[in-house]
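See structure below.
Of the protein chains in this complex, all but one are displayed in their positions.
Read from first to last, the chains carry the letters A, B and C; within each, the first residue is number 1.
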Amino acid sequence: MKLNESAAGVYSIAVTPFQPDGRLDMPSVDRMTDFYVGCGATGLTILGILGEAPKLSEEESLAVTRAVAKRAGVPVIVGVSAPGFASMRSLARGAMDLGAAGVMIAPPPQLRTDDQIVAYYAQAVEAIGDDIPFVIQDYPLTLTVIMTPKVIRQIVQNHPSCVMLKHEDWPGLEKISAMRGFEQDGSMKRISILTGNGALFLDFEMERGADGAMTGYAFPEMLVDVVRLAKAGERDKAHDVFDAHLPLVRYEQQPGVGLAARKYVLQKRGAIASDAQRKPSSSLSKAAKAEIDYLLERLARHDPRARI
Amino acid sequence: MKLNESAAGVYSIAVTPFQPDGRLDMPSVDRMTDFYVGCGATGLTILGILGEAPKLSEEESLAVTRAVAKRAGVPVIVGVSAPGFASMRSLARGAMDLGAAGVMIAPPPQLRTDDQIVAYYAQAVEAIGDDIPFVIQDYPLTLTVIMTPKVIRQIVQNHPSCVMLKHEDWPGLEKISAMRGFEQDGSMKRISILTGNGALFLDFEMERGADGAMTGYAFPEMLVDVVRLAKAGERDKAHDVFDAHLPLVRYEQQPGVGLAARKYVLQKRGAIASDAQRKPSSSLSKAAKAEIDYLLERLARHDPRARI
Amino acid sequence: MKLNESAAGVYSIAVTPFQPDGRLDMPSVDRMTDFYVGCGATGLTILGILGEAPKLSEEESLAVTRAVAKRAGVPVIVGVSAPGFASMRSLARGAMDLGAAGVMIAPPPQLRTDDQIVAYYAQAVEAIGDDIPFVIQDYPLTLTVIMTPKVIRQIVQNHPSCVMLKHEDWPGLEKISAMRGFEQDGSMKRISILTGNGALFLDFEMERGADGAMTGYAFPEMLVDVVRLAKAGERDKAHDVFDAHLPLVRYEQQPGVGLAARKYVLQKRGAIASDAQRKPSSSLSKAAKAEIDYLLERLARHDPRARI
Partner (left out) sequence: MKLNESAAGVYSIAVTPFQPDGRLDMPSVDRMTDFYVGCGATGLTILGILGEAPKLSEEESLAVTRAVAKRAGVPVIVGVSAPGFASMRSLARGAMDLGAAGVMIAPPPQLRTDDQIVAYYAQAVEAIGDDIPFVIQDYPLTLTVIMTPKVIRQIVQNHPSCVMLKHEDWPGLEKISAMRGFEQDGSMKRISILTGNGALFLDFEMERGADGAMTGYAFPEMLVDVVRLAKAGERDKAHDVFDAHLPLVRYEQQPGVGLAARKYVLQKRGAIASDAQRKPSSSLSKAAKAEIDYLLERLARHDPRARI
């Protein structure tokens, strides 16, 4: 079941569950996989930035991949961004052997010019092989690499194995319109576009042509609802659901502390046993936890699933 | 009426009104001043990043300062960040002579170490003179300079004329708590803290100890309400007002396109005659305008002031 | 006498002479102009990075331009990089009115993608007018903007008034070859290429096709010699002269402290009255001054002009 350009719906970006002492928590990996799928996720993305991927050894990365791919029953995308192509290849091929549907590749921060970015993806494809479907991660805020729509188009056109854009430029609405425009004018083949940025703009992203969301919001049910309602043309209802969650969406989207917030909510919801991060870790102050609790309370008035 | 550490409430960050051909629109400067003050602003901040300050000549900057300071009837803070101290001094002293209450200084992007930042503010104070009250602008997302709470404290302690922090670190809630903690443990004198970031976290910023908001949201009435309710201890009501505006707050807070969105709303509300920016300018697509119109419609159901 | 694509030889990047108290030292501006021309400079470039340009008010910038343009008798290029186009236009047109031969424009640090860079130069040309010959400054180490040869070619082709590249990419030898290759394959019109980087690679830059040097080395005589010998095909002699100066060239090319080193040498040589910089300034330790003195002594064994 390889990833292709028809992918749609909600691909939850999964956290990596750790025990308080920093060891992997494999039972929670299973529990979390069930949780995301139970929320209606049509796919899972593991070992991304949210998944604390650089803190894992390759062996651990493959262990997590094996567990999730075996259990999920939905396509699993594996983040394989690495400082060198030897590691990237090894992880990518290992992950596909274990049942992954595709891989995600982020550009390294030193890339600046259009040509450098295009060349990097060519080298990455050469390294992992052109038989592995891959996702471009376009996340300038964190990765500091700016890809114009034209550059993304060129990568897509150069590589048949490029099937998806994880869109999280900010601002990014016009970029979705631009990419879809390339498809309409025939200058680019169809790709799947799933959006990130913590879902902060999912309401309008769907209206601009996204196929769904790929992000780590701790209430994937909302993402599922918004994607479904938007596709059904129920605009107001989609926005109603979205707006009810927006205060928490915004809170979770904070850089750094966002991961701590998400693990805190996921633990409260029973999806993982501990909100521990492997070091170096961020953590929530008592005040921050109380703020999240308050947001959940308020959310529960509109969405009973937030009643914990 | 010089700015001091008791400043509180809402200091609206003002746009700079231009005519479609790029010339200053001085009648709109007056109209806009009246608009902000009419919304309940307790102060105005002009010639900041939102105010397209680097696009103005010094003469134009002083013309805008003269007009606003004369008309506003509330304290006016003038952004004086400049590539060199000669320009900074000239603008700062000129602005104070025209009736400004204080100036705001952002750190230039090349600053990296703690010592460099502290030294820069010392040089700036030497340049403008220690008799001009100034505001530190702490906005790492755009300015790329990261100031720890300890560094801010050192600047505050070094300079009696430092009376306010424009707080827009992101995430930033813990920073407010840290600064107020310094006041409580006696290691830092009291300063005013007004928060920016488009008000995306104003609800909790007030609860953490902010004195108010200094940002450019095009419905300053909401900021005024939230600050007032928060100070009155009406937590739920403050959040209710805030949450109703959050979808638009979020839309306006997008880098780059945010200014275009704000000028579009301000024009619709009659505060300025044209939403034109001086070049290089960002602009709204037809789709983006329709999205804002839709957000205003939805907002109007909760807040009739959005009925335009 | 407007700058055009046939410009060649040595354009000295001039410092700006200040008095110890920070005021402009206009008599030294004259003396320095005579010094550079006396060394054989075929042109002068003022108000660049080395010239502490952002520390000057516009009025001061024009005063320096007036003095140099009147006295030099060789073409004068004026740096007009500014945070906004209003200032850039005002300075550029003012400088041309005072007799400048052309202007130099550096890209602002926030530019990242190819399209952004090309668009910026289009806006700059629109601002200053297409009748003013201009120089692209390509200096990624300091400016953090990376322009590929293709991007430079596009700017050159878009704008007939673009007549010169100040080349200081690092490494940069292949870039000269690439640009000259574009001329040979007919895809780009002829431009003048003068090289910077403190002359650290002037020996080979000439062999790759540069027309000369545009840099601030405090012994312009060496630059003149190397350019002349290289053009005459005296390869070994060119390298001999160059190598004798390389220890000092390298010392002067250090970021930050390089300006202090140059002003120190220029003062020793009698070209300016004081090595003072306007604040914020760098300065030389006693040890650094002794190192420069030692380098001058050693240089004097090979080049009697260094005997001071």
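Just so it is clear, a contact is a pair of C-beta atoms (placed from the backbone, for glycine too) under 8 Å apart; a residue touches a chain by one contact, two chains touch by 3 or more.
No experiment lies behind these values; they were computed from the predicted model shown.
Residue-wise, the contact with the chain that is not shown comes from B:I146, picked out of B:A8, B:A63, B:I146 or B:A300.
Among A:P20, A:G38, A:G73 or A:P109, only A:P109 touches the chain that is left out of the view.
The missing chain, though absent from the display, is touched by one residue of C:E59, C:D97 or C:E174; that residue is C:E174. Hidden from this view is one chain, which touches chain C at 170-171, 173-174, 177, 200-201, 203-204, 207-208, 239, 242-243, 246-247, 250, 254-258, 285, 287-288, 291, 298. Interface residues of chain B with the unshown chain, by the touch rule above, are 112-115, 146-148, 150-151. Annotation for chain A: contacts to the undisplayed chain at residues 54-58, 60, 82-87, 90, 109, 119-120, 123, 126-127, 278-280.
Simple rule for what comes next: only the chains that are shown with their structure count from here on.
Centre-to-centre, using mean CA coordinates, chain B is 39 Å away from chain C. For chain A, the set of residues touching two or more other chains is empty.
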